[in-house]
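What you see is the complex with one protein chain gone and the rest in place.
Going in written order, the chains are labelled A, B, C, D and E, and every chain counts its residues from 1.
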Amino acid sequence: MPQRHNGRNSASLRPLAFASGALTWAEGSCRVVQGRTELLCAASLDDRVPPWMRNAGRGWVTAEYGMLPRSTSERMRREAANGGQSGRTLEIQRLIGRALRAVHSLEAMGERTLRLDCDVINADGGTRCAAINGAYIAAACAWEALVQRGLVRASPLREAVAAVSCVINQDRVLLDPDYSEDSTASVDANFVFAESGKLIEVQMSAEGAAFSDSQLNEMLSLARQGAGEIFAAQKQTLEEARAKSS
Amino acid sequence: MPQRHNGRNSASLRPLAFASGALTWAEGSCRVVQGRTELLCAASLDDRVPPWMRNAGRGWVTAEYGMLPRSTSERMRREAANGGQSGRTLEIQRLIGRALRAVHSLEAMGERTLRLDCDVINADGGTRCAAINGAYIAAACAWEALVQRGLVRASPLREAVAAVSCVINQDRVLLDPDYSEDSTASVDANFVFAESGKLIEVQMSAEGAAFSDSQLNEMLSLARQGAGEIFAAQKQTLEEARAKSS
Amino acid sequence: MPQRHNGRNSASLRPLAFASGALTWAEGSCRVVQGRTELLCAASLDDRVPPWMRNAGRGWVTAEYGMLPRSTSERMRREAANGGQSGRTLEIQRLIGRALRAVHSLEAMGERTLRLDCDVINADGGTRCAAINGAYIAAACAWEALVQRGLVRASPLREAVAAVSCVINQDRVLLDPDYSEDSTASVDANFVFAESGKLIEVQMSAEGAAFSDSQLNEMLSLARQGAGEIFAAQKQTLEEARAKSS
Amino acid sequence: MPQRHNGRNSASLRPLAFASGALTWAEGSCRVVQGRTELLCAASLDDRVPPWMRNAGRGWVTAEYGMLPRSTSERMRREAANGGQSGRTLEIQRLIGRALRAVHSLEAMGERTLRLDCDVINADGGTRCAAINGAYIAAACAWEALVQRGLVRASPLREAVAAVSCVINQDRVLLDPDYSEDSTASVDANFVFAESGKLIEVQMSAEGAAFSDSQLNEMLSLARQGAGEIFAAQKQTLEEARAKSS
Amino acid sequence: MPQRHNGRNSASLRPLAFASGALTWAEGSCRVVQGRTELLCAASLDDRVPPWMRNAGRGWVTAEYGMLPRSTSERMRREAANGGQSGRTLEIQRLIGRALRAVHSLEAMGERTLRLDCDVINADGGTRCAAINGAYIAAACAWEALVQRGLVRASPLREAVAAVSCVINQDRVLLDPDYSEDSTASVDANFVFAESGKLIEVQMSAEGAAFSDSQLNEMLSLARQGAGEIFAAQKQTLEEARAKSS
Partner (left out) sequence: MPQRHNGRNSASLRPLAFASGALTWAEGSCRVVQGRTELLCAASLDDRVPPWMRNAGRGWVTAEYGMLPRSTSERMRREAANGGQSGRTLEIQRLIGRALRAVHSLEAMGERTLRLDCDVINADGGTRCAAINGAYIAAACAWEALVQRGLVRASPLREAVAAVSCVINQDRVLLDPDYSEDSTASVDANFVFAESGKLIEVQMSAEGAAFSDSQLNEMLSLARQGAGEIFAAQKQTLEEARAKSS
């Protein structure tokens, strides 16, 4: 099977690096680098829930996503200067929020809100998946700090969550595409997995030709394999963070 | 297998009705009724494309979605009065746009824009799928009128598109859920099919427990069966419309 | 006197039809058809009043108005996508609110808010008047349902309200003009009547030549006659609705 | 007949003063004082029309209205800080625009836009009528300056325009009410007259009890009488201005 | 030393006039005229503080700034119609607020908010300084009225505040420039002084060539001298106001 333009084979992830604690003030934070894509994820804990959730004894998890104007090859207009967030931004931050909510026990959180801010420093494809991967680490660090300070008994995180994208590009299924592979793909897919292997979210879109069930399953299988590598890297990052903080 | 609260079995669609020509002025239009869900879809053709697409000889397809404030059980705030469209609205109209774009030959459209307005009159679950189903009929009518007037040689629609949703509710996979089945589901899925049987879009979300590959495939199979019935109803509606207009 | 382009004489209304109960969820609703103009009116009751009215023992009546983007011959931009309501929309919904408020006993409402949503499905002139005519039926149905459920003793509606427009077009006064007669008129007038025959609102505007007192009185007289027919149709619609629901 | 709280009888206007040239830079301007109501009106001429009117050889007249935050007894929120103009503001400036447009020959204007800015310095009722009265003087001065500079042959103003309000308060028809008379009235009316005596605009609203045809005609008659006094004052102001500038 | 185009020498202010009580309703108000620049300043007192300041026993001082659309040589777009305040407007009203806050004892105010509205009627340079000068008089009048009514023991104003601008234009330092001197200057400076002679705010900006320390000090010295004249005029205005009201 021929190599990809970046030397990878179909099933290989880009070089992956997580660095927890990248931000000075956040309760938990993580720098995520996947190839040339780089994000900062911050977890902020607030001792309140939105008004419509009060007095139910449950917590809430939400996410926001942004891109630095020059994280992209051509400068994008700054959303704050434009007067609002685009449909794409809203769609991505809703996805990140759902993914992280799915691995939290909202009951175990108590009446707290966890806000995950995922900001893209450099973009080269796969930013929404990288955001989920880093947001998980930021959240885990934030909860572990609360456990250490005796404010919650145990982390309300039930398991890890990881996301990975696939495309069909010239009839080949490619794992973790960079921007050049993604922008010329005929099918674009994002998978969010729980560490148990089950699925939390599937989003597949034919940009050009429609796709078959067998292609769906091929992408799913490749994605699950990639997620395994991400789970391993997340685990190692959190163990190193725990070693440092103890 | 036990009946559903509405007397349906797992694999049955709600009563489905399309009525083309529901709007006086639109180039093509369709009233869609799926159970207690009702929408009006309008297709508007414009002899221009957005500025960033000019002089490329290709067309563009886009969609907008809205809900009447009292289409829902509790009145929703009117988005125009609220100062903008919600993230949910933007996400749905982007989905409708992608689905319809996927079955158009943009080259065959010439430099025209097709705008699909999908407005919910009564909502009882499944509005985004019903919007796609009705938008296809509205678009088909609009193009056929252009063909009849000799303005295009042939309709740039390559094939029909249909959408259907499934949920997992209390471990049962249910086709075409109404609002009560949808709002209590643990997994929510939307499938968009081309008439050829291939997939155009898959969106699956675990609202509660994550789901397995076999559940994914069970939902996919049920959805494809439901889409078949929708394609048949679309075909019949368009044939009747053609009979009337000739 | 010559016929109008639509076969009507100066003093004839367009064919008029009210259908109560057109919306599934609203406390009261009405589809209004006046010629080729068609609206859906919904009445929503809320057991609260706005903050600035609390604890005064009185209710409030308010209205919102919208047009489907393709209710018109050329597609209008969707106000929600445009970021707000136009001056015309605000002006119309303020008029509808005043007209309905004028026939309510706010004291008899208790601390409740009645919201009237009037949405134009097809537009061919006269939408603001049709909105008032249908909103009255929607409101009446909503209150009668409350009376039947024993939540209020008697409907706080004191009498019926009806609206009708007139124009001066080529020196002829025409009742209930359609869009083609309205858009070429030199004077445009809207009259809102209480069933007692008194006036609730008069709005007259010279778009071209100014008008005399006798023209004012001629329009007023024609309008009062048209309002009489509308009151009769409203009465019959409500009687049929009562017959059905009892 | 008893006097009003301010010593006036039913048919008397408040003391009225126009001062042309109140603003340094405007092509035409006027300070209007009617009792304790005070406005500044500015006329700005632009050698272009809006894009949708180009190349038709006709001009356009438009108006904007605002209130200083402390023109009122209780401070109002500044509309610019609030993010937009209220429905009331939009309604008033549309009225002013229509009134001034009605006395212009748009053809004689050439492709020019006349913008009338009416800003309330002190408010005590009747600001929309005062705005029309002053805007006419500002416009007349602007056009006369253009005539003097030889840029247009003759003023495109066909005749003067004046506006006056009436109310029914405790069953008495009162001309030119101040705020205390207006805010407790049962019927509120605004009349815009051309100098010829014909009507340009009638706006009557029952805030409480509905009104009869004879009350309508009584208000109309009182208003026409008041307008006569305003036309005289406008004429004198413009003659003095001409005397000064020649 | 050569005269300026307007006949002044480098160190002379434009003719300066304050008129207190210019607005009917405000607790304190002042018309400021500096040359051809004219503003209206209103002081509004509210018996509450913003939510984030409650129950601290301290007051708050804030300011808003606006320009009439035709206060300038070319008509500016109305900010309310534009959907918001510009960066320049926000910057100026923050400056006015800081300047007035600096001379108030917030403790002595009690839980009251003082709002200063500064609206430009005619602009010819120096509007932000004139706004501060007039806002001080409006504030002083508002507090003195409260003292007279026995609602506060003593005015919480600790001392007067005055602002003046300087420019470097063709290497000459000019006091209180008009618009033509300001818009062609290479350095633009605004100084806010307390009556004691100390500085409250310095804002200096090289629009063209940078400036030296000695130029900074020359401007500062000229400005302090100008401020002295403004303090004298403010004092006289307030004494006359007191004489009138006692």
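The rule is simple: contacts are C-beta pairs under 8 Å (C-beta built on N, C-alpha and C of every residue); 3 or more make two chains touch, one makes a residue touch a chain.
Here the structure is a predicted model, which is why all the values come from computation and not from measurement.
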Checklist entry - Where does the absent chain make contact, in terms of the chains shown? => result A, E
Item to check | Residue among A:48, A:78 or A:172 that touches the chain left out of view | outcome: A:78
Checklist entry - Considering the whole complex, which of A:15, A:50 or A:69 touches the chain not shown? => result A:69
Item to check | Of A:121, A:209 or A:233, the residue in touch with the unshown chain | outcome: A:121
Checklist outcome for this item: Note that chain E touches the chain not displayed via residues 84, 87, 90-91, 93-94, 98, 102, 194, 196, 198-207, 209-213, 216-217, 220
Next on the checklist: Under the stated touch rule, tell me which residues of chain A contact the chain that is not displayed.
Outcome noted: 23-26, 29, 36, 38, 40, 42, 44, 46, 64, 66, 68-73, 75, 78-85, 89, 115, 117, 119, 121-122, 124
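Heads up, the rule we're going with is that only the chains that are shown with their structure count from here on.
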Item to check | Steps needed, at fewest, to go from chain A to chain E via touching chains | outcome: 4
Checklist entry - Shared interface numbers for chain C and chain D above half of all numbers used, same, or below, different? => result same
Checklist entry - How big is the gap, in whole Å, between where the Cα atoms of chain A centre and where those of chain B centre? => result 29
Item to check | Whole-Å gap separating chain D and chain E, where each centre is the average of the chain's CA atoms | outcome: 33
Checklist outcome for this item: Check: chain A positions touching at least 2 other chains come out as none
Next on the checklist: Building nodes from the protein chains and edges from chain pairs that touch, which of line, ring, star, complete or other describes the result?
Outcome noted: line
Checklist entry - Pairwise, which chains touch? => result A-B, B-C, C-D, D-E
